[in-house]
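The complex appears here minus one protein chain, its other protein chains still in place.
Labels for the chains are A and B, by order of writing; each one numbers its residues from 1.
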């Protein structure tokens, strides 16, 4: 059993920019030489989130629209105090959650054929993003 | 320390069909002979999700209704491209999340008395479902 830490770095556009990071996580898994275990994928920061979906252009639009419907851009208490205008980004990120744990076996992430790991950048500006991958397995 | 992979299989009705899988997960834990650790429970596919609740008929109805309120069935961009009519199912699944990690100790899942592990099948049709359980512990 071993613990192996890897980091991914991305440039994002913000405003519910959605990145399919499945192949990046799989590539990092290949490098670890671990066969069987779990990977905890966690975004460093309070305006990004992780989940899975079938990543295709229609659903990408739907995700942007549903978050705008549920937690619209607007004037939140956070914005009044901090002036960064990303209160909605923070609420969306807290709702979806910053961290996702996915099992793997035979050096392969266990996911459906049409199931991708996505990183959602809810911030209201372009960012440099860091995501940590903590692999535990054997 | 060991990693042990188990799979659960269910037939579901879709349309926010909710299954209490607590005893199935506990039964799989018993089989592993592990005493202390965590289990990552993860659905294979993009229209199911995992969380916990007090599973009783009233709340089961409430869950169906709140998801219909938050993310109603309708015509999403996904549906226009793919014609499978389950855009809402995918959005609901991404929001709740595909994976849940629960600690165990003394060969017992650590949950509240009225806290059950539930699998929500948001798809719009009956499905055969596969859920992976990745146990890590000693």
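The rule is simple: a contact is a pair of C-beta atoms (placed from the backbone, for glycine too) under 8 Å apart; a residue touches a chain by one contact, two chains touch by 3 or more.
Here the structure is a predicted model, which is why all the values come from computation and not from measurement.
The residue touching the chain not shown here, chosen from B:43, B:95 or B:133, is B:95.
In the full complex, the hidden chain is touched by subunit B at residues 1, 36-38, 51-54, 56-59, 61-63, 65-66, 70, 95-97, 100-103, 105, 110-112, 114-115, 118, 136-138.
Subunit A meets the missing chain through residues 1-3, 5, 40, 42, 44-46, 70-71, 76-82, 87, 90-91, 93-95, 97-99, 101, 132, 134, 136.
Methods note: only the chains that are shown with their structure count from here on.
Subunit A and subunit B have Cα centroids lying 20 Å from one another.
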